[in-house]
Structure formats: C-alpha cells, structure tokens
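Down below is the structure, laid out as structure tokens.
The other protein chains are all here in position, but one chain of the complex has been omitted.
As written, the chain order gives the labels A and B, with residue 1 at the start of each chain.
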Amino acid sequence: MSLEYRIAYKAENQYEHPVKEARWQFLICPHEEEGQKVTSFSFGNSLNFPYEVSTNAYGFTTMRILAKAEFKHISFEADFNVLKTAASPFDFDLPLDPVEDLQRYQNLHFRVEFEPFLRRTQLTTLLEQHSKFFEYRKEKTVFENLVDLNRWVFEKIFYTPGVTHVNTTLDEIVENRHGVCQDFAHLFAAVARQFGIPCRYVSGYLHQGNGYFGDSQMHAWNEAFIQDVGWIGFDPTNNILTGENHIKVAHGKDYADCAPLKGILYSKGENTTNHSVQVHGQQQQ
Amino acid sequence: MAAKDHTIFSSYQRDPALFDELYDEKGEVKNIYKTLFDLYGSHSIEDYMRLNEKAKSSFFNQGITFQVYGDKDSQEKIFPFDLFPRIIDPAEWEVIEKGAIQRSRALNLFLWDIYHDKKILKQGVVPLELVSSSENYLHQMMDVDPPGGIYNHISGTDIIKHNDGKYYVLEDNIRCPSGVSYVISNRTALKRALFGVFNHYQAYTVTNYAENLLELLETVKPKGVDSPNTVVITPGMYNSAFYEHSYLAKTMGVELVEGRDLYVENDFVYMRTIKGPEKVDIIYRRIDDQFMDPLEFRSDSALGVPGLFSAYKKGNVTLANAPGTGVADDKAVYTYMPEIIKYYLDEEPILNNVHTYHCSRKEELAYVLEHIPELVVKPVDEAGGYGISIGNKLTKEEIEKVKKQIAENPRKYVAQPIMSLSVHPTYIDETNSFEQRHVDLRTFTILGKDREFVLKGGLTRVALRRGNLVVNSSQGGGSKDTWVLKH
Partner (left out) sequence: MLARVANNLFWMGRYIERSEHIARYMHVNYFSSLDAPHEISRSRQFVLRSMLRMAGEAVPDEGEELNEEEVLHRLALDPSNPFSIISNVRYTRENANSARDLISTELYESINKFYHFVLKYPADHYKKKGLYDFSVNIIEMSSILRGRIRSTLLHDEVYAIILLGVNLERANQLIRMINAKYQDAKEARGSYGDTFSKSFEWTTLLKCLESYDMNRRHYKKTPTSLTTLEFLILNPNCPRSLMNCLNQIYNHIRVLDNSFRYNKDSTAFLVGRVRSEYQYKYIEEIEGNIQQFIDGMLKNLADIGTQMENEFFHY
C-alpha cells in the first residue's frame, strides 16, 4: 500500500530596509530514501530569481537562490508530491538480553562509527540534574527504554508554540516545560546520547490528518540507532513511532544542521519571515 | 676569542644556566659563528645603533606592520627585528627538515583517516575523545576526498632547542600558519643594512617560497582543470596578517581576494572582475573554517563565500588548507604525535616531542596540580600564546588561580615541563647592548601531491623581554633572520 502526499511550502520575507543582494538556501525538499519518493516538485519566488539545486555538506538536497536587485519583500513557494510506502515500525525482534544489548553500544568501534550522533552539541546539552529525571531501566532493552523516553519527553513538555526560540537552552525548556517540536527532539536526543545511544535530529513534514501535534510549519523528530535493526524514528512531540505520516527532509546532530531556510543578506535592519506548510494526503493502491 | 675584545659584544653577559647557541661546550664561540662574531664586533655601538634604526625605518616605510588583537588604539607596529642572524648548521638542518616533513605527512594521514575510516580511533591508538570533544572536528568533512588527498598543504612547525642541545617540537600549526613573509622581509632588511656579511657565508635563499607554494598548490588542482586559476583569500586589510596575504598573492602573481569578491554558481566558484566573472580553481585561504561559508558554518560571517563548501565538496575547487585541519592542530593531538607517526609511517619520530601531561587523565591531573611551579600549563584550543601560564613565573595566588581553572575544566588543559629555550645574542634598544634572549624556530612545510617543500630557513622568533619564554608576536616577540648554511 502506498500513500501520496502533496506538500505546499510557503515562506514570506519582509525587510525593513531595501536589500541589495541576498542568498538563500532552502533545505525543504523531501529526502529520497527507502519508502519515500518525490514524484514531482516545483519551486518559485515572487521576484522570479533563478534557483539552483545542490546538496549541503551532509548530502541533503538544497535549493539556492542568488538575488541581485533591490527589494523589500519576497515570497517563496514550493510544491512537492511524495509517495510513501507504509511499513510497520515494529517489524523486528527485540534482543533477548537487555544488559548485553546496552553493552554493545559501548564498543569502541561502534562509538567511533557513530561519533557525530553521540556528540553533545550546543542545542543538545543538558545539565546533569535535568537528565537524571529520566531513569534508564536496565531490565529493558534499548528500544523499550527509548519508547519510555519518547513518552517521558512527551509528558515533560507542553506543546506551546511561540514561547521558545532558537537560542533558548534545553535546560530552560526543561525548567519551564513548554516548547515546540524542535525542543522535544533536542531533549530526546540529549538524553538518548547520554546513555550512549546514537540519535539524530530529523527535520521534515508531518501529515496532521490524524490530529497530531505540530503547527503549520516544519516538524522535527528523532531517529535512534537500534542494534541489528538500524535507524528507528521516534516522534516525542506526539509520543509515537514515526510512520507514513512523517515525510523526512534531512537529519543532523541538531536543528543547526537542518535549518530549513538560511539567508545571507547584504542589508541592515530587521527582517521577518513567515513560513507555512500544508500537507494533504490521499491513499493509493 | 673573548667577548670583551669586541666593542658591541663587550658588555654581553652569559648566564651559565642558559643554553647559548653562540658558544660550544667549552665556552668558545662556535666555528660557524666566528666570522660573524668578528664582523659584528668591528662595529662601534654608535654604528650599530644607526644600522638598527635604519632597519626599523625600512620596515616602517615598506609598511610591514601589524596590529595587535584587542588593542584599543590599534596602532600600527612593526614586528621587532634583530639584526644579528641565527645560523643553523647544515647537518642539524637536515634533521629539522626531515622531521618537519615526517610530521606533516603523518598529520595528513591522520586527517585523512579521521575523516574516512577512523582506524586509529577504532583501534584505540589515540582516544576517541581527542576528536569527539574537539570543535574543530568538522563532520561536514566526513568522507570528503580533498583534491590530491592533501589536507595540510601548509604547516608551520614550532621547534625549540632545549638545554640538552636537542631540538623539540612545541606545536604543529596547520590551520593558517603565518609568519613566512617575515622570513623574507627579515632577509631583505638584513641585506639592506649589512650586505657585507653575506660575502662570508653561503646561506640558502628564502625568496623561493612563493613560487614553490604556487607550484605545489597546482599539483592538487581540481579534476579536469588544465591551468588552474589560484587566488589568496584574506579577511581584509585590517587583519593583522594582511601584509603577509598581500605579499604572498603578489609574489605568487595571483589575485588577493576578499569573500565579497567571490560567489558560487552551480557549485563553481567565480570572482568578480572588471570583465565579468572568472572561474577560480584553487583558493589559498587565510580565513578560519568557521568563517568560510556562512551557509554551512557561522551564518553571521561576512568574510566568507556562501556556497563555497558545497563547491568544495563537489570537487570543483581546492581549499588550502582543507577545512577541518584544525582538529589536528589541537594541542591535545600534539601530545600523541609519536603514536601518530608510528601508526601511519611505521617510523620513529625524527624530532622530539615535549612530554605532555593530560589533565583529562586523573593520575596526570593529580601530578599537574601538585607540580604547577615546574610546569607550563596551556589551554588546548588557544592560538597565539594566549592563556599560557609558566609555573616558575607565578605568584602563590596565581598558582591557586591556575589550579582552580584546571580543576574546573581539566579537558581544556595540558601541561608540559618547562622547556628552557636556547638563547641567542639579541640587541636590546633600552640598554644599547646585546643580551641573551630566548628563541624558537618556526619552519614552513608545504605538501603537494607526492612532493613536499621545506623553506630552508624559517622564522626565528625572539622573546624580547628578559627571561620571557613566549615568543609570539602578539606577546611582544621579535624575530631574526635565520641562515641555513650550504654544505
């Protein structure tokens, strides 16, 4: 069974003073991977600047625009059609010995291989006293513990748009208990990595048809590495494993590796950006 | 010959505790210095003062000046220059040169490994934490093959002579090592002031650096480029090393660009010329990793070129040094150099490493905290001699302060025994006489594809304050012309 989605991405930028030169990089194109295929896409902007398709340092598709003209306002629109193949996230066997399971994560070879996703970054650093709140249960497998962690993060933070920003520290978020999907994903990653479990931050789109949390912007979740299985998606904002409703764009160590829009402006003054995302789905045979 | 026979050396006082390069074990002036000693000794103090002033104004008029970071008035200063050259014996030089190449090669293989298979980490030869805790380990570089397989095209190796008469390496600088232009301007200044001395010595030239740099850079040009277009990129004319950037561009005969002169289109790099865009193939960069490309690294950087990294990743442009070399420039990596050399080259290190205590290791931390007065404590990630504490120069309160700093963040510090740098006669303005001053040597090594070049000479840096061991120009150091004699 496969599902087809239509994703409409819109961004609008408003500048206080005229911009003379700018360069933007969009990281919004759904990633081509197993079970996920982009069948068509279009991309444009209100001033008709040409764009080029490239890849960023981590190998994800980007669209770049080089603008040389004077303007104070510009809007961008992208449309993607994505075909998802539904797969059951539980399609694997749990290891028999939980202690041995966790030990395999301590193997040097393994830690070297997964070093980037075990690393504490600025956005995934948590004070010791805060991470202690979640208790890792040795009698359970790594996967089961991650499921617990998923729920713990979900219960720890109240989904509240607008109270946090890019510079809010994780410790502040844990103390105030309010945040958006990025914050959920950072918290999940921070704790998982503390137990030595490689964890990625994932940026993408969520089909909200089933009443999931997430506003009309891009969504964020996690992927953690399970021995003998591979990367498994966890969505702590909704306390679910990821499935056919999650359309991945990119992954990285944290938000900084996955920012959907980066702009370099040669202008002074303030600017504002508004994003909106709509995901429509329909089932196919 | 005794020093008092010579006017300008008559007041030269030798501290027996210091290793003076001018004299041999018997306390006699070394053979290679004898002629020089006589030639300089024939000048009266007044003569010499005049020459010295002339040399200074020559630097000033040439605009060979720098500005100190964080200096409020940021006055232009000349890099103090001492007219009494340092001579390196051909046999000793051979060791230095081979040792510098060995280190550069080993570091290059280390960089390739940690950005590809990471064997050295997996086998536990060096600890994983060495790279995993380093901010200079760029994941963006993972599995990127730099053109020609070279990361550290240009290395600056800081070498000292200890009082056991042996050379030790203090640091490998492989981010953007600077100073090579001073090697050349020192030679020029000495020639202008005292050309006669060159009649008596056969020293290797140092002016061939730029042509070798360009040649070797061209050996690592991007694939499919016939005659590469090379540029030097600088943060701009207010950078303290701007003179060097412009000197190198000029002598290589290539453009000196700033970030705003370049742009990336379809993953190729172009510069904006009066006749429109011109493709750029090789960039000798003198800006740090974090400022190179605001789309991949620090987005607030106006120095870099948006999109440069993806052009690099596609193999369309060579960056020298490659992004991410900084991780091997870390002082913590230095301490594993003997292991690194053995691992990749299966050779014994030719140049000695100073024994290093890692504060990140519990037993060694304990030793360091107990022995601060005998140690030099360095932060692992600061350049330019900042944040260094020399144990025997500290007051009691200062020792406590250093201890506290280390205890709070042990991973940030390493400690080494206080190495006693050799001294060399240096003319001191305040006393109008020669005095002993500590010196080190920065050598410059260039790696190309299957080829290497070491500048025969290098920058002898002098700590101008009496007893001071820190020679960096930002810490009030000066320099001397350095002669490598032909056989």
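Note that in this section a residue touches a chain if its C-beta (ideal position, glycine included) is under 8 Å from a C-beta of that chain, and two chains touch if they have at least 3 such contacts.
These numbers come from a predicted model, not from an experiment.
For the chain that does not appear, the touching partners among the shown chains are B.
Check B:Glu255, B:Glu339 or B:Glu364 against the missing chain and you find that the one touching it is B:Glu255. Of the candidate positions B:Lys54, B:Arg272 or B:His355, contact with the hidden chain is made by B:Arg272. Subunit B residues in contact with the hidden partner, per the touch definition given at the top, are 60-63, 232, 236-237, 242-243, 246-247, 249-250, 255-258, 260-261, 271-274.
We adopt the following convention: only the chains that are shown with their structure count from here on.
Taking each chain's centre as the average of its CA atoms, subunit A and subunit B sit 42 Å apart. Remark: subunit B residues 118, 121-122, 124, 128, 131-132, 139-140, 142, 263, 265-267, 294-296, 299, 306-307, 309-310, 313-314 touch subunit A in the complex.
Here subunit A touches subunit B in the complex through residues 23, 25, 52, 54-58, 62, 64, 66, 108-109, 111-113, 115-116, 118-119, 253, 262, 264, going by the rule given at the top.
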